[in-house]
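A single protein chain has been omitted; all remaining protein chains appear in their positions.
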Amino acid sequence: MTGNRLFRPLLIASVLLALALVAAACGEDAEPADTTQATDTTAPPATDAPDPDAPATTEVPAPTSEKIIVSLSTDINILEQHLFRSTGSYAVTRALYQPFLDQVYVDEGGARLGTSEVVPSPLLDSYEVADDGTATFTLNPDAKFASGDSITAADAVYMLRRSIEAPGSYIPLLLPFIAIDSPDAFTVVDELTFTITPNQPTALFGRFMTFQVFGPLQESLANEQATEEDPFAFDYFTTNANASGPYTLTSWDQARGEVILDPNPGWPGQVANGGIIVRNIPDAEQRALLLQNGDIDVAVGLPPRLVSELADDPNINVYTAPSTRVNYIGMNATTDPNLSNKLVRQAISYAVPYQALLDNVMFGFASTAGTLITSPMETYQGDAAGIYTTDLAKAQALMDESGVAPFEVELAVQNARSQDQEAAVFIQDALREIGITVNINVLPQGEYSEKLNGREFAMFFTEWFSWGDDPFYQMTFLAKCGAFTNFADGCNERLDEIIAEGTFETDQQRRNELGLEAQQLMVEDANRIYLWSEDWILATGANITGVTKDFTEVPRFENLSKN
Amino acid sequence: MAAPKRAATLLSKVGMRRYLAKRFAISLLTVFGIVVVVFFIVRVVPGDAASLRAGPYATEERIQYIADQYGLNDPISEQFVDYMSGFVRGDLGVSIRTNQPVLGELLDRLPASLELALYSVLLAVLIGVPLGIVAAARQGSWLDNSARFFAVIGSSMALFWLGLLLIFFFAFGLGWFPGPVDRLAVGTAPPPTVTGFYTIDGVLSGQFAVAWEAVRYLALPVFTLGFVLAASILKMVRVAMIEALDSDYIRTAKAVGVPRMRMLLVDGTRNALIPVITTIGIVLGFMLGGNIIVEFLFSWPGVGRYAFDAISTSDLESLQGFVILVGILYVILNIVIDVAYALADPRIRLGGSAST
Amino acid sequence: MSLLEVQGLSVGVAGSPHLLLRDVNFDVKAGEVLGIVGESGSGKTMAALAVIGLLPNGIELRGGSIKLENLELADADRASERVTADISMIFQQPRSALNPTMRAGRQVARVLETNQDLGKKDAKAHSIEMLRRVGISGADRVARAYPHQLSGGMCQRVMIAMAMACRPRLLIADEPTTALDVTIQAQIFDLIRSLVAEIGCGVLFITHDLAAVAEMCGRVVVMYGGQIMETAGITDLLDDPEHPYTRYLLEATDKEVDHRVIDVGVNFALKGCRFSHRCPHAYHACNEFPPLFAIGDGHASACFLNKEGRVVTS
Amino acid sequence: MSLLEIRGLHKVFGHGSKAVPALRGVDLEVHRGETVGLVGESGCGKTTLGRIVVGLQAPTAGDVIFDGQRLEDLVGSKGFRSRIQMVFQHPDSSLNPRFRAGTTVREPLQLMKGGSRSDIEKEVDEVLTLVGLGPAYKSRLPRELSGGQQQRIAMARALMSEPELVVLDEPTSSLDQSVRGRIISLLREIQSARNVAYLFISHDLSTVRRIADRVAVMYLGRVVEVAETEEVFESPQHPYTKALLSAVPSFDPNQRTRRIILKGETPNPADVPAGCAFQDRCSLVHGRCREEMPKLETFTSGHDVECFAVPTLAASG
Partner (left out) sequence: MTETVPDRSPEFVPEEFEGPDRQSRTKMSLGFVRRKPLLVVGVSLLVLLVGLAIVGPFLVGDPLSTDPANTFQAPSAAHWFGTDRFGRDVFARSVHAARLDLTIGITISLLALTVGSFIGVIAGYFGGSTDEVIMRLTDVVLAFPGFVLALIIVAALEETMVNVILAVSVAFVPYFIRLTRAQVLKERELEYVDGARLAGNSSMRVAFRHVLPNSLGPSVVGATLVTGYAVLTVAGLAFLSVGIQPPTPEWGVMVGEGAKDIITGEWWTSMFPGGMIVLAVMAFHFIGDEFGGEAAS
């Protein structure tokens, strides 16, 4: 046919295009190392770029240490130390703001694990606590902001006051535990000395002072940037920083979720690397992949299943340590009348497949929770307290005894929390066995916390992590009658008494007794299903050392180094 | 016969100008409608914006403080007036999640989306148009049937599934392309911004390695989208071309001896491409927002990914901004398309009798 | 010798056994206007499209020969090469027959470019001249206009200019004036006649209007249901119609008829004469396909009966 | 008194600069039981006139008086619908493709007259028989009918309400020649059976000649000549009528020699010159034609012409 001749050009064009595509794809194969080369050749100019916040970048005497790439699972959204909203933000602000105290660390399995002993951080020359609890801090005269200005006692006190007075900061939640209720507790003694005077001595004071929210902020800069509507310059510090910590903010590309940090020349401590690139890579699978390929050095927040896979990879180090974190499902008796029956709650607690959750959701990277006092936590006495193990027969018996007819209940889960969602599937299936139909409701974070705060959920997942590792502190938040964060709304007056007594109790024996009774009460009340206590996990390339776990369990950068 | 419909006036410039003016007026109206619709849809969202802004564990005082600060206690009509007046000044509000102006955040991310969109559409046009023409010209042949088969598969393809498939085979399996991470490798600094397109900026600044890397990172998402888009373009080109080839004027061209190839390209394609302009517009419009899935899948730092993050964190202010931006882009795009359409079709350009 | 000779032409829909054109024979001499007249569905347009090689998709030649000065056109391969220059065609809907996105002058010019090897510039000048010759006043202006800016009559003139620009030896005019007003029709008829006289080409003039045939043609082919009923010189046909269908058609134009006879559509499945299901004289023989019986000089009728009702034998 | 009287009817489509006048002052009468043929070329306004008469469109100005009452007063009133009906040009599209013939024909009765089922059915059968089809056709869908049969159904629908006037808008122009004749005969028979008046709109002069009692010729929104049919065909007066008649193809070779080929084309209705609309194409044009619009004036009794040149011709001829 004549047609063939005439259409050939078009046909050929299409075929060529297709071939070109294939060729383009195949062409990649020839140069697998190309990506890294590109990285090497192009990265320096950008990092060398002069930055007003970090004029001294090039002076850092660390020519051999490259930047370490840390990938996070969350947004880096606010660099304001008092308003941070995500782990990512917290990690970066911790790098930018140096608290006055730090923990003592011990080496364990290649990682530096924080102990509960605290020492002055490089910002301080000395730190003393008097018997009445008054703490005197003397600043290191060499400690400087990234701008080169010295850090003064006035800056420290400004920051402390700000943390209390600024609307929107949730630091005030912390202060009752260190017995501080007014800005008058903070005093400038001289240029380098200031004091903090709590109402009474507390066990937690030193621990709290290691949190980045108590890192100095330059008063003069804050006043300069303040406006009438925004007297504490929150807007400015949301995107800018004059660092007092180990790093300065070199660049922040919000769209890519990338922050570049360079060592802060004014920081009196020792930074073990040439800087940090923090990247938000929300997808855990991608973080794992990048880590395997060596594209990133540190991956935070990998799900247990991936960690268990990566643990076998010789190029990857996986660090884990038990944590006092508690993962539970709250059962709100007031929201759902069926749950007001204690026997039903107990039945549910017996029905949950705890071991399957530990094995198939957490892949072993968790320990038994038991109650709000989790197994790694001080005063834990699980078996003695009679914590729940899976026993469907008992569960069914309790259901029968309760006389409650089979019912439906909603179980709320946050959309971003995949382990919770996975656990929900097992729990849904398990509760069917005792006639309870669970409807899983997955909600976005904002809506979830709002409804959680509003006590709208009958059953809901929560994870809680108390900075400071204290059982009574933990229970104050989660179990105290009427506590804002007691989302399950359970209330036991005896438990309240125990908490009140335990919080300031210093005798270990007594603490253990109180702990055991509290655990027994919590088992009996069964206001929550205590699912597991999640381990602290960090995965890095095999050439990375200096992994640090502190009270907050948020990644610390300054000790990381790459060989 | 029928009532006179034909006012065959030879107006050209006046007609075009009037056409554009009308088009523009309608667009303004549409934009207004978009803002209204989005504003009110977002306001019915369950949840109190103030407590969302305050974040978890916020105290009542903080929530009240925030509510006052953002005027959330005002009557909805007042809030709307505020939003509108802000909108007119180019203010789309402040993100709940990040406390940053939404417009700025969106504009930061727009180049990534546009780069992805344009390459995808380009690929789709390069595949879809020639294949569509060939299929139409050889209607009923095996080639036509394969093209149609491809078109159906393409338009039936679930983007996320195709994306996964490609990632599975080409990134994880064969390792030909980088994993679905970003526009560039972690650690590669983007080239100096000129257009915001890394491929172009890389070339402009002489950083060819970066440009090439950008191409490699673009490849899979572009192919994912391009494949799907090519299908709809192919389908439309084929239909339009068949219609054109079936038309009386093609028969005329044949009857007076216009060579077949010329007839195909000049008479056929030219006329067939007029409706295709609309399709490409629709496709581009689809891309402006439809790429949420692909941007999510490939962690592409564009506006779609931004929208996804906004949804999953209930950041309605950002979501609202995104939807409005997409709506406006779409409206602008439509004007451009209509003008292109009018330029391509003298019946519209010159006014007169064309009744569509 | 005939310019165009069509013999035994059969055309059918792909996949269907029934023929849309069945054993069609006619010829056109140079300088002659041959009319093909028939009602809708008679196959007259199909015959024309078969001749010019533009059968619609899905319709195929089933047999017969089409010879233009001894060049066989029914052979698909050679058809596309020749047809264009030697045969051109004008259509019923002048406006849609022109490319809506191309200026009228350009449409004429490019025909000149391809068929007369003119350069762009010459072709343009020539095209305006062409437009002038088809009676367009203000040809410059019309040449710059797009089809939608022109009236139907004007479009038909442009169409004719294009057809004539090929200098065809055969012009097919398929109901060229059906869509036009009667006063415009008169103008177009006039134009066609004068151009034919000037160029000397043969014309295949297709229409449903017997009166138009009477005006334009020397000889007529009457078709019904894809089949030739009668061919004759125009005077013979009007004065002395032979075939029952022709007579029926002529009577319908001016005589009172019985309205109770219900018209039915063409049945392409009929074995015999396609008119037999309507024919008032049909009898058993009509289930055979009737050949054309010659009755006189250039006069033939496809009916087993002559008009006296006697059976014809050939 | 005439059944229908049209006086100074104007119709303008569109507004402002886009306004296109379709009718520019039409006068016409139709008497009971007669057939008036309305002829003219496309765009002359004849269809618009028909649609106004049946009330499908409203005039811009002027009066339509039906049986002594103004149409605009009648349109809303009950029973008016049934008195004037219309048959359309395209039989294939004038019937609802989803309705069986019976449904189509029954509908006017049900909606406008009512009555018992059996009465309606009886009447349907009767009218179907009248149009030459019979009850057997009730179950047919339009696509199962030939063009002529469709047109018969359309006529049956129009006749169901026993109208006094039927506007026939080119009812035969889409039909084949052989069918056309039958429909004309049918129309005649219906007229004698029901004493219905026809306004027969057509561009086909030979068909009009066969059916009309009187003929009105329209050009660009005006009636330019009106007379008894034979008078118009045998003794046309307006130069346009003459040209129109002479342009019709004919079996008669002599006709061709008398042919008047008009110059140019009908002007754009949006842009009609001042004075006589026919001036640019007319061989008899003189100064007055360009300044003043001629009026329809009596040439002989029952023969009105709208041309300044005509009385002169009459006098000299």
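As written, the chain order gives the labels A, B, C and D, with residue 1 at the start of each chain.
Operating definition for what follows: a contact is a pair of C-beta atoms (placed from the backbone, for glycine too) under 8 Å apart; a residue touches a chain by one contact, two chains touch by 3 or more.
All of these numbers come straight from a predicted model, not from anything done at the bench.
Chemist: For the chain that does not appear here, which of the shown chains does it touch in the whole complex?
Modeler: A, B, C, D
Chemist: Which one, B:L20, B:V42, B:M84 or B:L143, makes contact with the chain that was left out?
Modeler: Touching the chain that is not displayed is residue B:V42.
Chemist: Among D:S93, D:S139 or D:N195, choose the residue that contacts the chain missing from this document, as touch is defined above.
Modeler: D:S93
Chemist: With the missing chain put back, one of B:A137, B:V222, B:A272 or B:V326 would touch it. Which one?
Modeler: In the full complex, the listed residue that touches the missing chain is B:V326.
Chemist: Of the listed residues A:A156, A:A255, A:V271 or A:A288, which contacts the missing chain in the full complex?
Modeler: A:A288
Chemist: Out of A:E422, A:E450, A:D470 or A:D535, which touches the unshown chain?
Modeler: A:E422
Chemist: Please give every residue of chain D in contact with the chain that is not shown.
Modeler: 51, 54, 56, 81-82, 85-86, 88-90, 93-98, 104, 107-108, 111-112, 154, 157-158, 160-161
Chemist: Take the complete complex as the reference. Which residues in chain C touch the chain that isn't displayed?
Modeler: Touching the chain left out of view, chain C contributes residues 15-18, 244, 247-248, 251, 267-272, 276-277, 279-284, 286-287, 305, 307-309.
Chemist: Need a quick check: the contact residues on chain B for the chain that isn't drawn.
Modeler: 26, 29-31, 33-34, 37-38, 41-42, 44-46, 145, 148-149, 151-153, 155-161, 164-165, 167-168, 172, 232, 235-236, 239, 279, 282, 285-286, 288-290, 292-293, 296-297, 307-308, 311-312, 316, 319, 323, 326-328, 330-331, 334
Following the convention adopted for this analysis, only the chains that are shown with their structure count from here on.
Chemist: Going by the average position of its CA atoms, which chain sits the greatest distance from chain C?
Modeler: Centre of mass proxy via C-alpha means gives A as farthest from chain C.
Chemist: Please state which pair of chains has more C-beta contact pairs than any other pair.
Modeler: A-B
Chemist: Which chain has its C-alpha centre closest to the mean of all protein C-alpha atoms shown?
Modeler: Most central by this criterion: B.
Chemist: Where the CA atoms of chain A average out and where those of chain B average out, how many Å apart are those spots?
Modeler: Spacing between the chain centres: roughly 38 Å.
Chemist: Would you mind listing the residues of chain C that make contact with two or more other chains?
Modeler: Residues 80, 151 of chain C touch two or more partner chains.
Chemist: Could you tell me which residues belong to chain D and also touch two or more other chains?
Modeler: Counting only residues that touch two or more other chains, chain D contributes 42, 203.
Chemist: Report the residues of chain A in contact with chain B in the complex, numbered from low to high.
Modeler: Residues 2-3, 6-7, 9-11, 13-14, 17-18, 21, 24-26, 28-29, 32, 34-39, 41-43, 45-47, 67, 69, 71, 75, 77-78, 83, 85, 167-168, 170, 172-173, 229, 234-235, 238-239, 253-258, 277, 279, 281-283, 286, 289-290, 293, 295-296, 415-416, 444-447, 449-453, 484-485 of chain A touch chain B in their complex.
Chemist: Considering only the defined contacts, which chain C positions touch chain B in the complex?
Modeler: 52, 54, 57, 80, 83-85, 87-91, 93, 96-102, 110-111, 114-115, 145-146, 148-151, 159, 162-163, 165-166, 172
Chemist: In the complex, go through chain B and note every residue touching chain C.
Modeler: Residues 8, 10, 139-140, 246-249, 251-260, 262, 266-267, 270-271, 274, 344-347, 350, 352-354 of chain B touch chain C in their complex.
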